[in-house]
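Of the protein chains in this complex, one is absent; all others appear in place.
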Amino acid sequence: MLAYFAKRIGMMVVTLFLIITLTFFLMHAIPGGPFTSEKMLAPEIEEALNAKYGLNDPLWVQYLNYLKGIITLDLGPSFKYPGIRVNDLILDGLPVTAKTGFLALLCVAALGIPLGILAALNQNKWQDTAVMMLATVGVAIPSYVVATVALYIFALQLNLVPTFGLDDWRGYILPVAALSGFWLSFIARLSRSSLLEVLGQDYIVTAKAKGLHPLSILFKHGLRNALIPIVTVLGPVVANLLTGSFVIEQIFALPGIGRHFVLSISNRDYTTIMGITIFYAAFLMVMILIVDILYMLLDPRIKLADRNK
Amino acid sequence: MTAIDLKDLTISYSSVPVVHGANFSVADGESFALVGESGSGKSTILKAISGLNDEWTGEIKLFGEKIDPKNRTDISRITQMVFQDPYGSLHPRKTVDTILNEPLAIHGIKDDGTRVLEMLSAVGLDKRYRFRYPHQMSGGQRQRVAIARALMIKPKLLLLDEPTSALDVSVQAEILNLLKKLRKEQNLTFLLVTHDLPVASFLCDRLAVMKGGEIVEIASREQMTKGELKAEYSNELLGVHAQKLGA
Partner (left out) sequence: MSEKLLEVQDLRVTFPTHRGDIDVVKGISFDLGRERLAIVGESGSGKSMTGRSILRLIRSPGRVTATKLKFDNIDLLDQSEKQMRALRGARISMVMQDPKYSLNPVLTIGEQIGEALRTHQNLPRKQVHDRVIDMLDQVRINDPDRVAKLYPHEVSGGMGQRIMIAMMLIPEPDLLIADEPTSALDVSVQAQVLDLIDGLIQQKGMGLIIISHDLNLVANYADRVLVMNAGEIVEECDASALKDAQHPYTKGLLAAVPRIDETREELPTLDRSQWDAT
């Protein structure tokens, strides 16, 4: 078991190293530098800036320096905001992004799964039809459309929530709803079909034949099995909530990491782009590891350690 | 001429050997059974011969030709397989006509539909079944379709993997009769995998008894029916059947 996790973490380090290398060289393969822009800088100034940030060194020296920085958890200086380090940009945006992301994930799990159960238990009745209709709409309409329309109705017309910013709790409602809409619908559908499949299994008949209470059958025998496929998709769900946040943070003008990321691309702020990419990659790998651990706890048939034999 | 010749065949799944050094040969036109319980390796041998598993060492010769596990196309023209579950082995969204024409298309054989009608009648299905879907048919009828599909390209060898164990006894009798009749008519060689000794007794000339990945005995049908099997395990299996019949 321990050997398995040691191996997994080793693999994560290797993957991360590959991502760092790839983003670094891709970044440097793009023509032009961070200081090429519409407003032409005087050649002397550009030269001085290049020298200051070590951009005149051979590429491999820059690469090694960058790696050295990463080992000490330093993602380097931002090219666009003098005196600010990429670490600071990420730490600055993290609370907002983490909070909206976590709330969205909570919505997905705490609403999506119960809605799916409700639909499954009332198969082909009105509850089922209602949930499935909502879920279909949620899956079909992209989050940025939902966000824009909701902003127009609830913020501009009805004045129920603020149009931007997170000054109080009401500010979170629209961004979280827009962010979680798709995955909430997706998880509701998945929970429904997964639970329906499980409830048709022979071991559910066994549980009934034992004289168990319906609630015990649902929770102990049904849900524990039905959750297995749901947990499997939670890893990708977290990833997609993250990428979704780039767009949502733009629309609602939230000061999160996503906004920095989008800005850094149009600004050619190399170190910020690389820094955020690497940060997200590391975060995702940790999430996937957590999902695998959960998976193993839920399903005794999965022995992670065995896979490497 | 020998239809199948196995020498020192060792088969593995993910590097774990599950069949250890199997040797036997089956004559052209003979019907040979591999009997044993689950996990004995009988189906594994069938899979190796048919190309569904290429993790093996030793030698497999079919009609005198050595088999290269990496290149199977020449083999599928002379051998076809019939599986246990007629519900799982037919494509649910294709009609009988499409299912039967597929082997022809794979081997680039041109046909105007006469072969389909010919095979339907050979397996005892009325031609009105030609454009039905598998779910519109009973288990026995589907197994007839599976047999017809296997026979479309006129193979010389049929590999039968528990072809009747998913069927009711009355339907089993029909399919067993059909297989016996087809073998005679088309001069086929059978390699049958079964856990059911009486089925082997009805359909086969010789049998190999397997246990734990090894062949414990090869005997003729007569030896079995007269109770002259030598290996202790073979008699154990026979005894179980006798007991079941209340003898």
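Order of writing sets the chain letters: A and B. Residues in each chain are counted from 1.
As a working rule, contacts are C-beta pairs under 8 Å (C-beta built on N, C-alpha and C of every residue); 3 or more make two chains touch, one makes a residue touch a chain.
Computed from a predicted structure; not experimentally measured.
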Subject >> Sole residue of B:Gly29, B:Gly58 or B:Pro198 that reaches the chain not shown, by the stated touch rule >> reply: B:Pro198
Original post:
Which one, A:Leu49, A:Leu212, A:Leu263 or A:Leu284, makes contact with the chain that was left out?
Top reply: A:Leu212
Subject >> In subunit A, positions touching the absent partner >> reply: 201-203, 205-213, 216, 220-221, 224-225, 228, 298-301
Original post:
At which residues does subunit B meet the chain that is not included here?
Top reply: 37-38, 139, 168-174, 176-177, 180, 195-199, 201-202, 224-226, 236-238, 240-246
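To be clear about the criterion, only the chains that are shown with their structure count from here on.
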Original post:
Where the centres are mean C-alpha positions, what is the separation of subunit A from subunit B, in Å?
Top reply: 51
